[in-house]
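Structure record follows, encoded as structure tokens.
Here the complex is missing a single protein chain, while all its other protein chains stay put.
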Amino acid sequence: MSQQHILALFNNFENAEAAIYELRAADIKGFNFDDLTLKSPIEHHEVEDLLGKRSANVQWFTLGGALLGGLLGFFLISGAQANFFAQMKGGKPIVPFPPNFVLTYEMFILGGVFISVLGFLVCAGLPAKRSPLYSAKVSEDQIGILIKADASAMAKIKKVFTDHEALEIQEEAGK
Amino acid sequence: MEKDISESIAWAKINGDVLKSLEAPRKLYWVILVAALTLFGVGLGCEVYQYQIGMGVANLNNPHVWGLYIATFIFWIGMSHSGTLLSAILHLMHADWRKPIYRFAEAMTTFSLMTAGLFVMVHLGRLWQFYYSVPYPNERGLWPNFQSPLLWDAMAIFTYLSSSVIFLFIGMIPDLAICRDHLHEGWRKKLYTILSLGWEGTDRQWRNFRVTYLTVACFLIPLAVSVHSIVASDFAMSQQPGWHVTSFPPYFVAGALYSGCAAIITLFIILRYVFRFEEYMTLPILKKVARLTFAISMVWTYLNAIEFAAVWYSHDQAAKDVLLQKAMGPYAPFWWMMIFCGSVVPLMLAVKRFQTNIPVLFAVSLLLNLGMWLERWMIVAPTFSHGYYPWTWDGFQWPSWVQWGMVFGSFGWFTLLFMLFCKIFPSVSMYEVKEMVYHRSLASKKNELAEKGAH
Partner (left out) sequence: MSVTNLLENWSQFRHGHPVDDKPHEEYKWAMAIDLDACTGCNACSVACYAENNIPVVGKEKFNAGQQMHWMRIERYWPEDGREFADQGAQFLPMMCQQCEAAPCETVCPAGATNHTADGVNSQIYNRCVGSRYCSANCPFKVRYFNWYDYPSTDNVWPAEMTQQLNPDVSVRSKGVMEKCTFCVQRMTAAKNTARNEGRLVRDGEVQTACQQACPTNAISFGNLVDPESKVAKQWAHQQVELSKEVQAKDAQEGGTDLRGYRIMEELRLYPSVMYLERVRESAI
């Protein structure tokens, strides 16, 4: 059966929370709970328990990036020092540790930050085209619930939304 | 006293008020912009002149090889630190009062770093060969000297600048989405559409956003500390009397936070008026910043005293002579002015009445920054005029108008960038003000419930 999108807007978080709670409990045929997306103007981390385990993996990018940056920093710098005219400077060894430590530290942070941001883009799926149903109200003060489900489940989902005082319901035209 | 941000403020109003700042600021905005542009023009002219004729026009000479350029460079680097203090350190400490003001502080970080970078450039004798000190692979197998603290500087500033820009940008994505959704058509709407990366505020986006923001904040704190420690290393790692001081890195970091906080007060007051942000940049927040500045000013005073004491008791005659020269030689007026502006003027901030008095705070913050600029000059210059070698003790070398022109020009350049930023991007974080309001109303609801339960 063809999949359709439906977006409901709520005035406050409590209503949206209750609606999600009911949808999870309802077990509607043709609707997978993982296809529910909450859209909010601010972050609600209360919702994490409700939505179940949806992981954030940015920290692994951070770890990898920082280590890579540090290692790259040290070997790039030491290698460059060794390959450059191996001429003494100020009586210090050609590959001196204190300066290389400073630079390695900076590269460690640089790698960490850059790759974290890359991780953010990957994990959050950005940049992306906006989903088919979107209301500018979400960036103002309303909470939106976007659901992708079979056309057959739409009626039931819609009922749950209206029960919880949804202000507005947008539906994708059926194909 | 004026009220803090009200809990009942409608979210749509927050959007509206902040978006208005992108449309029609007060007339003063344009006055500032034109003044900044003029100053920048003067600075640019001086640089063109110096580039053509040679560094000699700056009236530098053999012992005095560095002048105001390096002093002002440190000043701008220092200014950048309090942006990170507000956005990263206070973020980790869950101080929610920072939320309405951290965005412009973060922008201040970015632009003051850009200004500092300019001073590294104009200071070079052969600006056109600056890339010799940048590590890039080339067919000659030549590399810069990684032992030089200047190279650490370059690396640290590059890391700090790029991380700050990223941090500023990431934190702004939800607000850019708001701008995209609510601003009228035009080139800016297209810009916001591209920059907001298709942000919709989905749970997945928010979740990853929070982790990323926190991670970058965690990186920025040690980074900010390392940046100014490295700038301090330019001096502390050298051998010169008056520079070779162990306490320089923490001293520089404290000075950086200090001048940055003072600059935040200045810009706070200007932005509040120019963009009509009275409801968001409230006096209780200003009071907190003023107290923070006072605390840091005392830390700075302490570290300053430590430095003098260390020099005095170390019985290193050369360093001692430099200190004496600062206090009693040709630099004495500036040195005492620095002590006055840096350690005495901030005592005003301890008085409760002044902590919310805008004219007083404005004047004090300007004086503090004057003091901090003088501090940097007093670090750089006296060592040259009274170094190790007696033959080079030649007293005073007054910087020429070319140097002064570029110093004032840098203020123009910074103000220009900053003011343009505030006009193009929301300088108050809308989504975070909403969060602040939301959490406060939750907390007060909880209190009400608890009270009801008690009855």
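First chain written, first letter: the chains are A and B, and each begins at residue 1.
The criterion applied here is as follows: contacts are C-beta pairs under 8 Å (C-beta built on N, C-alpha and C of every residue); 3 or more make two chains touch, one makes a residue touch a chain.
What you see is a predicted model; the values in this text were computed from it and never measured.
Across the entire complex, the residue among B:11, B:104 or B:143 in touch with the chain not shown is B:143. The chain not shown here is touched by just one of B:38, B:59 or B:162, and that residue is B:59. Within the set B:346, B:387 or B:426, the residue that contacts the chain not displayed is B:387. Residue positions on subunit B in contact with the hidden chain: 53-56, 59-66, 123-127, 129-130, 132-133, 142-145, 147-151, 154, 234, 237-240, 384, 387-392, 394, 397, in rising order.
On the side of subunit A, touch with the chain left out of the figure occurs at residues 75, 78-95.
To be clear about the criterion, only the chains that are shown with their structure count from here on.
Remark: subunit A and subunit B have CA centroids separated by 31 Å (rounded to whole angstrom). Interface of subunit B with subunit A (complex): residues 10-12, 15, 135, 141-143, 145-148, 151-152, 155-156, 158-159, 162-163, 166-167, 170, 174, 177-178, 180-182, 197-212, 215-216, 219-220, 222-223, 226, 230, 233, 431-432, 434-435, 438.
Contact residues of subunit A toward subunit B in the complex are 37-45, 47-48, 51, 54, 56, 58-59, 62, 76-77, 80-81, 83-84, 89-90, 92, 96, 99-100, 102-103, 105-107, 109-110, 112-114, 116-117, 119-121, 123-131, 134, 136, 138-141, 146.
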